[in-house]
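For this view, one protein chain was removed and the others were kept in their places.
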Amino acid sequence: MHKEIRLSGTGGQGLILAGIILAEAAVHDGREVIETQSYGPEARGGASRAEVIIADEAIDYPKVGVADVVLVMSQEACNRYAAQVKPGGLVVVDETNVKSVPDVAGARVVRLPITDIARHEVGRQVTANMVALGALVGIAGLATPEAAERAVRERVPKGTEELNLKAFRLGMELAMERARERARERARERVREASDAT
Amino acid sequence: MHKEIRLSGTGGQGLILAGIILAEAAVHDGREVIETQSYGPEARGGASRAEVIIADEAIDYPKVGVADVVLVMSQEACNRYAAQVKPGGLVVVDETNVKSVPDVAGARVVRLPITDIARHEVGRQVTANMVALGALVGIAGLATPEAAERAVRERVPKGTEELNLKAFRLGMELAMERARERARERARERVREASDAT
Amino acid sequence: MPSKAGARLMQGNEACAEGAMAAGLRFFAGYPITPSTEIAEELALLLPKAGGKFIQMEDEIASISAIIGASLAGAKAMTATSGPGFSLKQEGIGFASYTEVPCVIVNVQRVGPSTGVPTAPAQGDVMQARWGTHGDHPIVVLCPSSVAETFALIIEAFNISERWRMPVVFLMDEVVAHMREKVTVPDVSQIAVAERPRPQVSPEQYLPYAAGEDLVPPMADYGTGYRYHVTGLTHDQTGFPTTKRIEVDALTRRLDAKMRMAAPHVTFVDEILVDDAEVVVFAYGITARAASRAVRDARAQGLKAGLIKAKTLWPFPDEHVRKAAERARAIVVPEMNMGQLVREVERAAAGRARVVGLSRVDAEPITPDEILARLREV
Amino acid sequence: MPSKAGARLMQGNEACAEGAMAAGLRFFAGYPITPSTEIAEELALLLPKAGGKFIQMEDEIASISAIIGASLAGAKAMTATSGPGFSLKQEGIGFASYTEVPCVIVNVQRVGPSTGVPTAPAQGDVMQARWGTHGDHPIVVLCPSSVAETFALIIEAFNISERWRMPVVFLMDEVVAHMREKVTVPDVSQIAVAERPRPQVSPEQYLPYAAGEDLVPPMADYGTGYRYHVTGLTHDQTGFPTTKRIEVDALTRRLDAKMRMAAPHVTFVDEILVDDAEVVVFAYGITARAASRAVRDARAQGLKAGLIKAKTLWPFPDEHVRKAAERARAIVVPEMNMGQLVREVERAAAGRARVVGLSRVDAEPITPDEILARLREV
Amino acid sequence: MAMPVSYYLRTSKMPHIWCAGCGHGIVLGAVLRAIDSLGLDKDQVCVVSGIGCASRAPGYLDFNTLHTTHGRAIAFATGIKMVKPEMKVIVLTGDGDAAAIGGNHLIHAARRNIGIATVCFNNSIYGMTNGQYSPMTPTGSYASTAPYGNIEEPFDLCDLVYAAGASYVARGSAYHAILLWKLIAKAIATDGFSFVEAITQCPTYYGRRNKMRSAVEMLKWQKEHGVTVAGAAKMPAEDLAGKFRIGELGARTRPEYTRRYAAIIDAAQRGEGGERDA
Amino acid sequence: MAMPVSYYLRTSKMPHIWCAGCGHGIVLGAVLRAIDSLGLDKDQVCVVSGIGCASRAPGYLDFNTLHTTHGRAIAFATGIKMVKPEMKVIVLTGDGDAAAIGGNHLIHAARRNIGIATVCFNNSIYGMTNGQYSPMTPTGSYASTAPYGNIEEPFDLCDLVYAAGASYVARGSAYHAILLWKLIAKAIATDGFSFVEAITQCPTYYGRRNKMRSAVEMLKWQKEHGVTVAGAAKMPAEDLAGKFRIGELGARTRPEYTRRYAAIIDAAQRGEGGERDA
Amino acid sequence: MPGSIEAGPAIEGRPTDNPVEINQKWCKGCDICVAFCPKEVLTRPEGGKAQAAHPEKCTRCGLCEVLCPDLAIVVTPAARKGASPRGQGGVSDA
Partner (left out) sequence: MPGSIEAGPAIEGRPTDNPVEINQKWCKGCDICVAFCPKEVLTRPEGGKAQAAHPEKCTRCGLCEVLCPDLAIVVTPAARKGASPRGQGGVSDA
């Protein structure tokens, strides 16, 4: 395994924490991992970005160029990063905040109501990062759920563990749901193809 | 002309000023000149030293090694510097302060009561440096008397010009006197030699 | 009190702090500056737990001064800063160097000069780390290229500093400082920790600056009965000021010789595929990571490339460069500056191989592709 | 208000002060330190006579800061110090360099590091003068070897600083600073004095960091209607902070290119008998005086020796060394340090000639005989 | 004259980088209103700062502006004032910039009584570097480098600067914005060194760590803890604990430094004094 | 106990380098008598200095001694005191060392109230560098860098240090040597930051340039111009002009810094506090 | 000139129909104006910028203007000359 992941959005969405948790989960999974981030006062309120590389072998260069998996949680981030994805890669879009997605030829785009779920199903908008993390883990299999849950528990502020785990699980479920949908769709497609062929 | 001169004694004897005046006189004489000195707080009360090179041509290296002319105004300076003189060179000794002079084979030693003269004939011990300067100029012809007097006048503290000039001139006279004595002695010697030869 | 053994995700700055604790750090004085602040923040938390002391001083000059004082009082001591603060610490570094007081100075490099881009990476302080203070002052400069290396190398920094009685500069860059990687913290028992040589004689016999064969004078802690004098003036074996030529000469030359004596023990260089290499990259810090990928890619493309990864920047590893220059066609030196260590590589190569710099100064790290391209050119 | 024309006995420090006045100095801020203090003392006396200002600040950092402020307000400005103070000024020098504020920093070298021997000569700050502050910062360093040269060269220092908008380091040594020599002060009309380029456009059109062909942006004085911004952050042509890659890159590269553009105009090197020399001495400062005698003596003994006397130490005069190395057997580099510029000579010689250092670090200047002996050996 | 604040702004640079609710903007407004009420010529105003969030202010101001190194603004300003005594030189600085690394320049400028007006944006924290304690952080408060609570006591900066020799010292707060503006105007009008400490809020770092969740809450704290000099004089000492005094805390007349220097120039040019060894 | 002063000297280093008549030796004597009267263990005394004539003192003293960089003695001393709170840490410094380049460290140590006793040898001049004016040179005096007379006003250093937060401040003079010794003893015994300004004479540079030809003359000047605190309280202000107050100028009880830090260690080791993001 | 300090500035001659102009580009939504307006003139939608919801209640006291950290508010004084009531709010002398 060698996956390069970019989480992008705006300051305050907690993407750096999400990146750290994802990276820590990879450590729990016994993998090599590296996490980098955009940082500093210039980032206050502005764009925010975390990058994670998870691999089975030692990672030399730590920066993510064109990514395998991209999460975009704001329109600005989407415009900037959605297209920087490998062919066959994955772009996860928070459709609550992102209205239009540029052409990402060759990659799969999954639109999820991430912030909406945080706001309404978890009840705290700030947990959108955990919903997103759950979705990423669920869709792209970046970490085992056990490792990810352990990392969430250990890294979020004390007293907020359950809330964040709830968000994370909702994200996972959302991903599963989509996966099931997709499987169904694929099946339908295959049926259609099959029928076309006849 | 290329003469290397070292003036040595203790801090407070004004040897650095003497060196500067000698150097300035050389400038007035249209010569090349360079003056260096031992300097700084470590020198307070301790040894003091000024070195002057006077030449007709550009001077490259500014430090005096073995000198043509050495002035020693303290016993310590005498012990240290008297012997660092070229064969045929000149050592001027302030006999008020220096009791014993080491062997300076090949150089001429002139003992003068420099500080005594300053104390008793000028009336101010601090003018010993000017007495010494006058003596050096008189004996070794390091500068023209006019240039030296002009330099004295320009460099000593305002209001003390006449006193210092007086000291300088007493030094010159002392040198002349010695020169005359020496001439007489030489003459006597020559007479003696001549009579020996017969 | 090093942290729990085992694999952990750590930030570079955190690894620096944790590694320092593992090395026995007991005093830290600093003044905040991006991108080094997390080191101080971490230590403010960790030190008191281990009975150590943390203090935020009024500026960087006070910080370097305080750690020297602390070291004289017997504690392993460190400060951390970035470019502007590193410039301010130079006078103090010279004092520590001349008086042979062990201490570690971390400089997390950012874009400079002056305020520059405080949050962006560069490698512009490499020459300053060697030459920043006035007068002759041999100094060891170490530079990690990963988080795990940061943990391990800061321990070496302390060990060198204590063993050889010299300040050690630990030169990080913003990328290494802020990225997080897996670090496998060894068990305490596995960590070799050096202590400064302490006097084996009675106070009466103690000559604080008389060195033995290793040229390192034993060092007594203040308050242990050895009442001695330490001064930044040129001093003799007794530690008192001297202006005697022979003693002035002796001190400078001993410090120089001590560094030459220490050099083999403090020079950490990884050579990767250098033996048969036609083209060699000389790299350090975060740039070495890109270089390592570039070399792998070059080999994959059939180009015999190799990498000299310097973890010790000073004393400069002349020998490694000289040997590589004898066999290779060219040496490429990628740096996030306008060309600093490339000058040393040129000097050490002495015309034996072509030496080609590769500068990037736009506040972004050099990529493997850039290095690869240069490797293919030369 | 330069001093009266004609021959005079002057001390090196006095010549520095008088030359600065002749160059148009109107503001000096300093903090006393041996062996540079006479410069300040002289200027405390001279400046007000010319309507200029002298201030003794609370420390060296304040001094460099004040002269940068003064320069921005339109005055030619200078500070003077020695090693320890020079170390403290490094951050400010980086600011002046990055913001392109003309000013002259005199450093009269003494024995270091740290307090060293305050009253004794050394040449130990030569590398520091180039690399002392963090980040990439091209800088001009001039170094006189006689009192007359001090007078003339400090005028060049100001001219370069103003013409090219860069701080210039004027590196003296204790011997040159304290010795007295004959200086023939030229008539005012004979002294070429440069002024900084000032904007030719209206305030509305003024882009404070947009440079023309010479890569030097015109500079407006504060208070003259051009209300612009100056910052030590990385800035764009408008002078405002930027973190855009392309602009970060552009600034560092322009400053570097500006130095390369300036180099031929700021490089002062005397070559003496180098053309047919088999052995060459590369020397600077007071050591060049001994070297000059040694070369003369060598020739007298039939050894074809030559001298490269560098009055500009930085940018390093690579070309002179390279050319000499092509013809000569060896280059000897006598220095009152443990070997600093000899590294640059080695680099520039690139293996073409043997390069041999000659270090003296006992607080006494190198003698002609020592150099001669080395010349005969190589 | 009375111009809108925007007249003094480089509006193209706005909005500024400060966080939502950061008190620095309120203090900056007071500075600009003070300048406006004095009717100063923009060309003759020079605003100098060090490094920090507060020190970013000059970049937004349509004067001669200089953003220097951390802590050294007053020293840079000294050079400017010496060369151009006719200019109004104003230093905008933070509590870290002025009182930590810059403390020495502050007290020496006060001692010399050089005509520089300094406004210190005191938010009790190093904002720019993400919240370490400063020499103005109250004892017991939390900061990223005081995870166990701050054990240092803060300066009374106004007392310190007055003891150092300043002509004028005053304290205001962001909440007391109009008073602050008046104090700053007086400071700028002072012929000598003047200093205004402006208590202000950093909700992002100081507030968050110290259980004051919003800028509004922090302003209310200022409202409740600021006591006028007159009010304080009437209060028993124990009631004053934890409060801060606002208003003019010191004013006196002493000769300004550049005026004194002008006299030296006069003397020197008349040929008086100036012996090498007087 | 009472030992002769020489008991505390490294007699092999004597005589000291100070000029004949230099007041620094008198002040040093007072320091040693103070240490003696407190009965301190030599091994547990650490004397730290910066650079200057005054700062040469530790080299002659038989304690743990440290001669640092110019102005930074208090910062070095802070590191020592933090690591060894049980030691008596004493800083000997000059007016330039303490009040010019070192001013910031001085006020911050006072603010923190760290247990360091500082004795400032105030000779109103930079002696070591041959007589430039210092922040303590009286207005109007001459110095090598004040050839037209000094236009700066000196600090009232004791007021400044007290305003910064010190526990104890006092002033004595070389002439008032016994009083000085008592004040220094009190300072050393203080549990917190203490500061004694010792007015002293530099006949070589200050005296010579300011028409006081001998050390004796300068001591007489001190005798005539020193006014005790009690005496000053009774004098009309105009009589005090040009005089200096001697005696205890401020004393208060505040917690000492290393004690406060010890409490943090206790808490941390008990596992209290210390949240990363408290 | 010191006179004008005492009086506070009077910005005259601008239209009076919209007493509180809020620069939407500069406002960062900190709620300070909303919280401190004595007349509850101002409101702010969740996540949005401040609005003058009840301009008719505004007394033009100027408090919101001096307290806005983003310099985003301009209060147009009443047309009557010298009628600027600034400096009379709760903050003027507290």
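A few points about this structure:
So that you can tell them apart, the chains are marked A, B, C, D, E, F and G in the order they are listed, and the count of residues begins at 1 in each.
Operating definition for what follows: a residue touches a chain if its C-beta (ideal position, glycine included) is under 8 Å from a C-beta of that chain, and two chains touch if they have at least 3 such contacts.
Just so we're clear, the structure is a prediction, and the values are computed from it rather than from any experiment.
In terms of the touch definition stated at the top, the absent chain reaches F within the entire complex. The chain that is not drawn here is touched, among residues F:K186, F:R209, F:R245 or F:R260, by F:K186. Screening F:R56, F:K84 or F:H176 for touch with the missing chain picks out F:H176.
Although one chain is not shown, part of subunit F still touches it, namely residues 2, 4-6, 9, 14-16, 18-26, 28-30, 32-34, 36-39, 174-179, 181-182, 185-186, 189, 214-216, 219, 223, 226, 228, 246.
In this section, only the chains that are shown with their structure count from here on.
Centre to centre, using the average C-alpha position, subunit C and subunit F are separated by 37 Å.
Per-chain Cα centroids separate subunit B from subunit G by 86 Å.
Subunit C and subunit D have centres, each the mean of its CA atoms, that are 29 Å apart.
Among all residues of subunit A, those that touch two or more other chains are 41-42, 45. Residue positions of subunit D touching 2 or more other chains, listed in rising order: 34, 41, 45, 48, 58-59, 61, 84, 91, 95, 114-115, 118-119, 231-233, 243.
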